[in-house]
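The other protein chains are all here in position, but one chain of the complex has been omitted.
Which chain is which? They are A, B and C, in the order written, and residues in each are numbered from 1.
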């Protein structure tokens, strides 16, 4: 049997990326934001929609959105993927794209996302009723799930509200260096965070991601072609996926996220470790996420994430820059933040 | 650049398959049908849920169904895919699974589907409003789209209502050989079809697929392991995907389906052609589909599909057996028929 | 945010009594439905052009309804400019709509409905 988990290290590269309508995009549909972001990302590489033969997409509610997308752009794909895994979908798309590009099944992969959830005004459709093991207890999903994880992490490791506030403040400081960030120009202090309204304890308003509009897109090709299309291709060295549960009560250890295992696989594929990393972009839907992911990806030991993010160590000027666009907490979060982590990482 | 469209011919094989609850499955949820089908398919290969490291799923309305699915079965996947492309999704899943298995990214792929749309009673959720270029005209989607295609095929090639009825009658004859088929035991004649109620002309009730419940699952592994897990592994020789449009008015030529291009790619990958094929399983959501696909896959010339299916030539005893389970027309159609074509093909 | 809002603009033209579709300045190719860029090329040079309103029925279906509601037709019409659109043929019994029939556009923009274009049989046809 072949060795499992073989990733085509460095065989593919990002050659284009763009965002559009981050913040409020009045009058634009989610599809408009996907399409415009895609056109701009293709422009970066000097490519046209007709050059694309694989699309990977996300949209807040149209579950055949990839068909509308290719119809809008005149793309004739040999592979389409609208795999939904939550906001992380686009990272999984990149994993699949890398394998399919490397095998020669596809030549030019376009990953795109758009959502006008802020200006559209909360018309999100609940697609399925909650299970009988969750529904009667009325958790705010996903907020209360992360709140429960935070309560457990605080209990086991003494993580404090101040440490979680450090994550929010660091994100805000990065946002204040990014003119495109939705919260650009609005200062935030630890004291502000600690005084913010509790939503689902221990999470307060400042522990939670924004609700914005926004679109994003990236273009991936094989490495040999990348050099012709971009001055500085961003090579994809490793990727991985894991799922541990659906409903929060089924999480095997509520202080350990699924990031642990694919993190190991991605680092192994890349031949790198946490100490080789200069900048981290991760999915900060809530402040506890940043702490959990830094632990689970090996940047610090389990339980030490709170101390790790303190004293501005992940903020501008800190030891390890994290979410340098301002993150889902202070830059952009149109429902799914995942693609923005990749755009920021390759910018 | 690598040659495009490289498919890992024969490097993967189906080692398990099952259906469950075809017809009416009172009291079972769509997820139940997925889970039970998956367990039965794994049984075929002597595998357990814990052996599975990649899941590919479909469900009528829960767009994070793959998470519920892995939670139900205790699967810890390194890849999950709930890519939606309509009822064809599972064929696309097999395409992706073959590439990821061949590259070593995954070891055991489980594709599963379940839907209780019949007994649940039409509680399908319309996830997004139709576009302003379609909505005002109130087509029945997807029925009227195929009706429009049928109208054009009849106009250009003289295809008749009788020829479309031949497809329905052939499907029923196959269903009458299959005790699991929903319409087993109910005869159908050309005359019955021509007298059936018009729904969206030229399509009559007998030209349209069933509304049933049903679940299905298949298991795919690399070929070297397949020989240890199944007496008669079914090797996957070729596959392909194509999308030409989303809304019917955007279809480039309304008599040529997207099956044409991936059909060529799949045959090329396999090193085979239509004349090598003994049995065909295709997606007969409507009788015109069978005619169009047989043309587009090269079993006959464009425009000759009506004559090709006449005189019982795709029915039991005919020259080319098509949809030997009875198809979506007479066996099972829980909203997405695609996975059942694979199950029947490898049975 | 310098990108156009083509769906909005199309509807505004209809409300003003103009049946306009987009055409690429560089390729001269007409485009329907409205978009922010020409398909395939991605050219951002689409301009609105008023069209003749003449076309031909390309495909048609009649949808049955529970009586006493009347059956209605859904048609695909190919404009003389070369693009196709979904529509309905009014002014004739639905069962009489035929593929190949020449038709003329009529704007429906009254009421709260989405503005849209239907067709009637061409005069003298």
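Here is the rule we use: a residue touches a chain if its C-beta (ideal position, glycine included) is under 8 Å from a C-beta of that chain, and two chains touch if they have at least 3 such contacts.
No experiment lies behind these values; they were computed from the predicted model shown.
The chain not shown here makes contact, within the complete complex, with A, B.
The chain that is not drawn here is touched, among residues A:50, A:104 or A:139, by A:139.
Among the residues B:13, B:35 or B:336, only B:35 touches the chain that is left out of the figure. Taking the whole complex into account, subunit B touches the unshown chain at residues 20-21, 25, 27-29, 32, 35-36, 39, 42-43, 48-50, 72-75. For subunit A, the residues touching the chain absent from view are 131-140, 144, 147-149, 151-152, 155, 197-203, 247-250, 254.
Keep this in mind: only the chains that are shown with their structure count from here on.
Centres computed as Cα averages put subunit A at a distance of 33 Å from subunit B. Within subunit C, the positions touching two or more other chains are listed as 7. In subunit B, the residues that touch at least two other chains are 131, 247, 250.
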